[in-house]
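All protein chains of the complex are present and in place, except for one that has been dropped.
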Amino acid sequence: METFAQSLVSGVLTGALYAMIGIGLTVVFGVMRIINLAHGEMVMLGMFGAFWSQKLWKLDPFVSLLVWTPLMFVAGMLLYRLLLRKIIPGGELNTLLYTAGLSLLIANLALFAWTGDYRTISLSYGITPFRPLGIAIAVPLAVAFVLAILITVTLWLFLSRTDLGRAIRATSQNPEASVLMGIDVERVAMVTFGLGTALAGAAGVLLAPSLYLYPTVGELLIVKCFVIVVLGGLGSVPGAIAGGILLGVVESLGAVYVSGTYKDGIGFVLFLAVLLYRPSGLFGAGR
Amino acid sequence: MALLDVQGLTRHFGGVGAVFELSFSVNEGEILGLIGPNGAGKTTVFNLITGFVRPSKGTIRLDGQSVVGLRPHAVARRGIARTFQIVKPFPGLSVRENVTLAAFLRHPARKDAEAAATVQLTRVGLAGRVDELASQLTLMDQKRLEMAKALATRPRLLLLDEPMGGLNATEVDDASDLVRQIRASGVTVVLVEHVMKAIMRISDRVVVMNQGEKIAEGRPERVVEEPAVLAAYFGKRVA
Partner (left out) sequence: MTRRLLPALLGVAVLVAIPLSIRNSFFLHVCILILMWTVLGAAWNVLGGFAGQVSFGHAALFAVGAYTTIILYLKGGLAPWWGIPLGGLAAALVSVPIGLLCFRLRGPYFALATLAVAEIVKLVALNWESVTAGSVGYLITTLPPVRLFGLEVNWERKPPFFAAAAVLAVVALLTTGWLRNSRLGAYLVAIRENEDAAEAVGIDTVRAKVVTLALSAFLAGMGGGFYAFYFRYVDPDAVAGIGLSMEMVFIAVVGGLGTVGGPLIGAVFLTAVAELVRDRFQMGHLIFYGLFMMLVIRFMPEGIWGRVRRLTPGARTGG
């Protein structure tokens, strides 16, 4: 029972970070109807950002969030403005292939620059876990969890309380109507892509102290990310949160109760099952 | 016996376009108009008959044989062809290739299929544009192409979804003539249309739908005088 509670808690904590990555992908899909295959690489860049901040500037990874989140936001907007904008009218499959190329490019540039070594970030406060109610929780993961919630709530406030945020949600719900309503779709798309990239980068920074980091980690993360957004329904932010936490918990419980490396497969089986039987997501309305 | 017989057709949806307990039949050689305000479920009826959407309940019979549960291609094989309200050409292919692909259904050999395609293209008045890309045609011509494709599958029953929407007055007249010609060649026609004048002129009978249900049926000039129809079109006040 204690093992169960323990893995449930760590599952929820990791799941919140997964959810952040998922929200980034799903918001971009909602507005632009594109699936960004390079999303995992954005997370990887965030992870390495945190790593080098500590290594070179002795900056705490969580403090470096203040540097990398805005930087990734700008990078995302530029990426959209300079590269993706010209591709999207060519159709969704072209965009898919293009971002696949982008993913290869970024991951392997990173591999070239930083080699394929597995790295870790060690923190002075990362050694002893704190134990509320007898459950051991790693401090960095707990801090990341709190920050993830903070970021998600801020995003939600932005989407529901500001004009630009409302425009993003309107475009996501009905692209044609939003044009008629006088929304500058180009600008909305650019900001949305920036947001998605920033969320991925921030999640990477937050995850960095809790995971191994290596240049091709994005491959693993993007697949997890697909699982999350498909579970929650592509385009839905609350769905991505639920999907992220669900995946975190399933993985965490799987690690305890399923033998061997098959535990990595649970997510995929769940993913396929949902894609095939509830393509609008576990929580979405029926098709 | 009726060529097409629909009984108790029902399809639930979250939003607009649902259909409830709809029954009607189409006689061989007739032109039946299916009309009703936006969101009445007309296009859903076509989607249900042609297998693009599965009914929740009800029967659809062509010549006494059920077509419920068949996938769209199998429905086409049985002899029901359709056009789409928002035209769906194969945009990157030539006009000739578009229709040839449809003609393959009855003519496995490419040469025969191309010959059959040419016949249909001539019939709808696209003989001069066979080598153009489908995406380059005007809306009127894309609607013609849509009909040529449907006809090339050699249907017994042709379902036309707003063949005249977005056309100007002369074009509507041309399209009406074409529909009459198609009927004269032995194909039974059901058409959904918003252009009331045209549908009243060419339909033998009309079925009026509102919010997924049939509210009237009969000869066009009679139906337009029924209070329920007036209410559906001009507001609830009259009812």
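So that you can tell them apart, the chains are marked A and B in the order they are listed, and the count of residues begins at 1 in each.
Just so it is clear, a residue touches a chain if its C-beta (ideal position, glycine included) is under 8 Å from a C-beta of that chain, and two chains touch if they have at least 3 such contacts.
None of the values given here were measured: they were computed from a predicted structure.
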Among A:Phe112, A:Tyr125 or A:Tyr257, the residue in touch with the chain that has been omitted: A:Phe112
Given A:Leu102, A:Ala138 or A:Leu206, the one touching the chain that is not displayed: A:Leu102
Chain B, residues in touch with the chain not shown (by the definition above): 50, 52, 71-74, 76-77, 81-82, 84, 88-94, 97, 100-102, 104-105, 108, 110, 149-150, 152-153
Contact footprint on chain A, counting only the chain that is left out: 35, 83, 86-87, 90, 92-94, 96-98, 100-109, 111-112, 116, 219, 223, 226-227, 230, 260-262, 264-265, 268-269, 271-272, 275-276, 279
